[in-house]
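Every protein chain of the complex appears in place save one, which is left out.
Going in written order, the chains are labelled A, B and C, and every chain counts its residues from 1.
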Amino acid sequence: MKKTCLAMMTVSLLFAISLLTACNKKENTEQSTNTTSEQQAAPAGAATPIDPATAAKVSGTVKFDGTAPKPAKIDMSQDPGCKGPNEAEAVVVEGGNLANVFVYVKDGLGSRTFDVPNDAVVLDQSGCKYHPHVLGVMAGQTVEIKNDDPTTHNIHPTPKDNREWNESQPPQAAPLQKNFAREEIMLPVKCNQHPWMKMYINVVKNPFFAVTDKSGKYEIKGLPPGDYTIAFVHEKLGEQDQKVTVAAKDTKTVDQTFKAGGM
Amino acid sequence: MPEQPIPERDPIVSKSYAAHYLIATLLLIATLFWALWDEAWGQRPWKAFQEQWKDRYSAFLNTSKSKSAASEKDVEKNPEYTTLYAAWKKASDDSAAQARQAREKLDDASARLLAVQSVFTDRRAYVNALTYEIETTSSSSSKASRRKDLQAYENEQATVVYPDGTRKKYNFHELEETYNQIRDQRTKLSLELGDVLKPVTAAKTKLDEYLSDHMVDLTPAQIDGLKKKTSDWDPTIVQINVAEANIVDRCESCHMGAREPLKITPASMTEKGQKKPDEYAQALVSHPEPELLKIHDPEKFGCSPCHQGNGRATTSVAKAHGNYEHWLWPLFPKENAQAGCQNCHAADMVLASNDVQFQTLNDGKDLFRQKGCMGCHRYEGYDKEPEDVNSVGQQIKQIETQKKENIKETAYLMKQADTATTNEEANQLNDKAVALRVANSKLDGRLQQLDFQSHSLMQDMKKVGPNLKDIRLKLTKNWIPVWLKKPTDFRPTTKMPNFRLTDHQIQAISAYIWQSGFTDALPKQKPGNAARGKELFETRGCMACHSMEHDQLEGGTFAANLTRVGEKANYDYLARWIHNARERTRPYCPYEKKDIGPEDYAKKGLPYKFDLDHSQCPNDGHELQVQNMTVMPSLRLSLEDAQDIATYLMSQKKQEPSAYAEASFMDDPALKEEGKKWVRHYGCAGCHEISGFEDEGRIGTELTFEGSKPIERLDFALFTEAAQRGGKDGEPIKNSENLARLPDGPAKTPWYDHKGFFEHKLAEPNVYDQGLVKGETEALRMPNVHLTKEQVLDLTTFLMGSEETSLPVSYQYKPGDARHDIQEGWWIVKKYNCMGCHQFIPGQKTILMGLKQYADNQEQLPPKLLTEGARVDPEWLRKFLSNPALSTTDTNRNGVRPYLKVRMPTFSFSDNELRKLVRFFQALSQQPMPYIPEQVPVLTAKENDMARSLFSSTAAPCLKCHATGDPSHDKIATAPNFLLAKERLKPDWVERWITDPQAISPGTSMPSGLFKQQNNQWVFAGPTPPTFQGYDGDHRKLLTDYIFQLTPEEQHRVAGSMGRARAAMQPAGQHKASRKQTASSIGASTSLGGGGSR
Amino acid sequence: MADENNPNSTNGKNGGKVGLLEKVKAGVKEHIQGLKTDIPAKAKEQIEGLKDPTKTQVYTSIFRHKHDDTPRNRALGVLSNVFLHLHPAKINRDAVRYSYTWGMGGMTFYLFIVLTYTGVLLMFYYHPSKVQAFRDVLYLEHDVPFGKILRNMHRWAAHLMVIGVWLHMFRVFLTGSYKKPREFNWNIGVLLLVFTLLLSFTGYLLPDDQLGFWAVTVGTNMARATPLLGHEGPFGSMLGMTPYNDVRFGLLGGSIVDANALLRSYIWHCIGIPIVASILMIVHFWRVRKDGGISGPAPVMLEAEADKPRRGPKAAGE
Partner (left out) sequence: MDWRQLWEICSAPDNVPIVGLIPLLAFYIYLAWRQAHANDVLIAQLETDPALAKTHHRKTWPFKPGWQKEVHVWPFLLRIEFLAAIIVTIVLMVWSITLNAPLEEPANPNLTMNPAKAPWYFLGLQEMLVYFDPWIAGVVMPTLIIVGLMAIPYIDTNPLGSGYYTWKQRKFSISTFLFGFIILWVAMIIIGTFIRGPGWQWFWPGQTWDHNRLIYEVNRDLPDIFGITSNVAKAIFGGIVVIGYYLLGGFLVYSLFRRYMGKDFKRMSLLQFSIVQFFLLTMVALPLKMALRLLWHIKYVWITPWFNV
């Protein structure tokens, strides 16, 4: 009993500290995930020196092979507070390019550790949808959750390896500050009041990750030279890995294609 | 013989023995030293352990201290700490001057007291002595003279030299007074000092408390304490001595770390440069479950009652662990350590400490029941209903005799009274007669209870295997012999074990069973829709117990794997079974030992109707067995649903039933008699209901105390030697499949112990027949239960712990309070596999949680029951458990959570089981029984308005998720209707629930953070409706009270006001067709869960 | 008190006898002078005396004879010692040869002493009750300082003693030492053999473990079959012997080996048999002396002298 109590206290303590630190940087929140990763590359050097001079860049496009399924229509009529585009975001394909694929360096960094950036990553709820739909974050990094809707949401992540929680956020409530301690890919987050609301958080231990945009593009910067396994993960289509060797100051293009059958 | 030359000097006289003596003496001295060394060191290997402990633990403490110091720094950075620190600092600064002054005064007073005291005590002694003489002198003259002496002495002036050098003279009385004065003064001063210092100590205590509360580990100061303790340690025997239980355990003489407050692992005790933790590092660790030690205080329980071993012995590791030939209780090996729990907790089905389950033992207990071990082996507590039925029957007989005697006695007494000589005597006799009649009436009440009891017990009796009386109605005939040959070939996960039957035995057995089965006609069932059946099968919760294997095995192993059920089953029977598995073909009368048919009912002119309410035998009025003895419940499906599922299941096959070879021998009456012999020989009736074997006893050994059987009584047969010696030829199991069942693989070391015996027996039950020449009826009968490695380990642990305990009764876990209710409840929870759907212990995984369809859809999982007893009214719970639909007409749904596709089944619990279950849930949540409902205050109109506005505000849209009874809304609801709350819930629980539901049911859809604490009140966290202006009451309480007073009309009104006019105006068509609700809700679910499922 | 101690001082005041004071002073002076010479002289004397401790009164009170290496003193050394006077002052010159005597009698006696001593110590820790007995042995083994070696020594000395007795008997037979005039002493010896075995046997049960229990069960089961007195023995049942009144019941104090048997065993082992055996031992040793010391090594006798008086050949031999 006592032990768990103590553990809980430390967790809450850590949480409180992270809250404090996150509060300082509130202005900085409007960032796409791509840029976050870019920024994180620099502080990473502090933990394990990565010479920015030799840092390489990996980028590419993720394609979808086959006919994209028609996005399901969502009936939002049950809550008058929900307005906006009502299409499911499970597989978003535009011109053969697949969005919302989480790309990260899965293997090859060895035992390097990286500093956790102080900036919070923002998860916004508006139009009874999550923005972004797929989010990348470093373990321990603060996620700031906002509610821009005139209705109450509840944020309910259902992780496998992290602690589960479920908190309500009434309209105009203060943003929630949360973080995840352990690595976990495609950690589902949902709102119990709006069953269609769903997003995925990806928690990784390094700053080398990105999420493809509508045009299927991604970019990972600041990689030190080496051999890596890069993983492409999609919520429905699963994971695909690719090995890549990066030389100093390299600019590699790594493309990936998901097949329709994966569903 | 050649004459030897005669020596010059007489050898006898001249021979010197000096050298002999020298050597002998030296040897003697050496031996003495050896004996001393042996006593001091040779017999005390623990000294070496303690030396190592001092070295290694000190080193470990040094490293943990630096860690602790770092975390202390972190805590100290905390603003709260800084405030407290500042407060302490300020207090101590403030009081410093005052304190110094007070201390000086105190010191001065003490010195003066001392000065007076030294003179005073001396004089007082003289006065006392004189007084004594006065008291004891007899002559009055000498008394008088002594008195005078005393007087003179008391008046003498004594000089006191004060510390400041002043001298003062006092007579005795003045001296006494001065002494008392100064003493009182000093007391006052020291109190004053205490007052001055009080705020400082208080602040300091607060500061220290804060530190130790906020440190995960020990504080550096605490670690320093440990370091000092360690370095000051003198090697000595550490022992726990409890005379009451004859426990003398010196285990901690070597296992020095066992009770240390820090977590010590072998790695942390490994010396630098060592690769692997050595013997010392392994021994010096802390106890892996410190929580357990809190419940089982080592000062009372010692070590050996749980771990066994020879607690007294300190001469060698082997001796201390009891690993030698003549010690009856050797240490349980690490992997079987939980066997120790069984010693006292044999009656507990589930062992959990601090919500952590003891999985190995719990699984062992489960397996023993699930695999039907108790069908052949008696084990105290398992499957005890048949025994209870017997004892109840006996009690009934006894009471009946008693009653008869009483009646006789009454008549006799009354007769005597009539002829009594005096009225007094007559009255006395009459009184006695009256008392006896009252006694008889009480006995009648008792009889009634016993009748209920036996009714309950009949209902509670279950068999592990199916009822084979129905075999002709249920099964494909030709499939039966194939199944008997080797059940695992057909269904690898079946509970049916592999008997080693010859073809002839198979033929005989199947012939007997077939020919003794019922031949009644079954109602024909309409064919159903397989696709819908599949849907229902996967969503109604069938898979909490049953499994299906397409790509991989999915579902529970509690009941059968249905992958190939289509090959063996009869559709008509299957549909009926799914509709209500408890429905018997014919009731059985245990009194007549006969299956009762319609003809028996017809004879008495009764309708052929039998169920739990019609359970009396038409022939003799005795209690009938009216249900199938299966734990399979009724899911309250409509007949069409059952037909759909049955159709789906019938499609599950790998080959056509017609592909099985014709088994015409099953109709051969000649084989029947022989078959009966084999059915009896193999104890089939232990698990199955078979005609002619209803009262068959168990064929195996009783296992209740199997673990304490002397090893000589375990028959290793030809492998005794091999087991004792181990080595490469020590492993008797040759079959690779069975070999894989051994938890540690093929034996390398000697395995002549209980563990070795059980493991080998379980892995290959006939292993000890190997090499023996035996007749077919003499060979070991135990079938191969095809266990996995882990299961063998679990069961071995269970059996090893099944010992006759030598501990006094006060040590055994035989609670008489609510904990007993918990014990009893777990048996039922396990019996019906409640844990397949519900979570009872945090972290416990249910079968359903593991299913794919719930991975993204957890709100569709059955509710967690972590605090069920605190949540619901026990009376309501009883009603719910006996009828989960909460309705007698509209039963094809869940009573509380109609939005769940998974169905809470009707288990037809007996009154007995209902009582136990309700008590169990209450006890599990520490709720008192009986429950007296809390009175909810009636809200004023204003409060009602406020509560309503909160209840319906967009910030707390309760009715968005909670069902309202409006079908169009309820199809998207994910929480129960508030109208149920009044009868169902406990108000205090509701308050806790709406504050932090995650703490009560982790992962629930109900969000936390709705309320926040403000001025010792819980207020709504979101924007409060304007009506709350100026309200300073507790919002949480208000809302709860409102919910408990909610009427259907109010709810309807609120729902309507929440912009659900459209929903409310839905065509009434859907409303009335409640029977169709299943279909519609399924339809809804597909569109709804579209994102997630399948 | 003070008055009595120094009468001079009070008198002096009263009488004013100054001369007396002077006298006392002189006397004290003289005695102090005396101290200077007397004490060193006495000390010297004392040291001289200690140089030869055999002359001190303490020594001579213990050893009643001088210790000069004279035949007389040697003889007295043996004769005046209660322990050694079992021996004669002088013995046959060859009787000191180990190859002849094997020393088994002496060793057996020594072992008996060891057993008595260790046995007494063991009795401190042992309770002959069913509940305690086994625990006490465990306690001895694990708790008592030197308890283990104590028990081991008792056990092994007992075994050694049995072997010693056998070998002693063997030797006595081989040297024909039972022959006239030592027939009776041989019989005593046979009885001692029996008592040695009984001592060992009664001790076997005392740890109350499986080994002792079954050994004693097997041993006493034979008593069941005692002719006439055992219920399974010939004619036993005819005489009304049952398991509850036969000789075995008498031995065990019950029909099975149980608490009573343990107690009986204990009392026989610790009191009964040792007393009887000690008495027999005393007789045995006494008879050795009285029958003319140990038998040999005697001069060999020739066939022709077989029927002549025993002393004959010896005279001829000189």
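Rule of thumb we're sticking to: contacts are C-beta pairs under 8 Å (C-beta built on N, C-alpha and C of every residue); 3 or more make two chains touch, one makes a residue touch a chain.
These numbers come from a predicted model, not from an experiment.
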Chains in view that touch the one left out, judged over the entire complex: B, C
Residue, one of C:Lys55, C:Arg97 or C:Lys290, that touches the chain absent here: C:Arg97
Those residues of chain B which, in the complete complex, touch the missing chain: 1, 4, 6-7, 10-13, 17, 20-21, 24-25, 27-28, 31-32, 34-35, 38, 42, 325-328, 710, 712-713, 717-718, 720-721, 725
Chain C residues that touch the omitted chain in the full complex: 71, 74-75, 77-78, 84, 87-100, 102-103, 106-107, 110-111, 114, 134, 137-138, 141, 148-149, 151-157, 159-160, 162-163, 166-167, 170-171, 173-180, 182-183, 186-187, 190, 193-194, 197, 200-201, 204, 207-215, 217-219, 221-227, 230, 232-235, 238, 256-257, 295-304, 306-307, 310, 313-314, 316-318
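Throughout what follows, only the chains that are shown with their structure count from here on.
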Winner on C-beta contact pairs when A-B is weighed against B-C: A-B
For chain A paired with chain C, centre-to-centre distance based on mean C-alpha positions, whole Å: 94
Separation of chain A from chain B, taking each centre as the mean of its C-alpha atoms, in whole Å: 41
Interchain centroid distance [CA atoms averaged], chain B/chain C, Å: 64
Where chain A touches two or more other chains, by residue: none
Residue ranges of chain B touching chain C (in the complex, touch as defined): 10, 12, 35, 38-39, 43, 246, 312-315, 326
Residues of chain A that touch chain B when the two form their complex: 1, 3, 6-7, 9-10, 13, 72, 75, 77-81, 88, 90, 150-152, 154-156, 158, 164-173, 188, 192-193, 195-196, 198
Touching residues (chain side chain C, partner chain B) in the complex: 93-94, 96-97, 135, 138-139, 141-143, 145-146, 148-149, 209-210
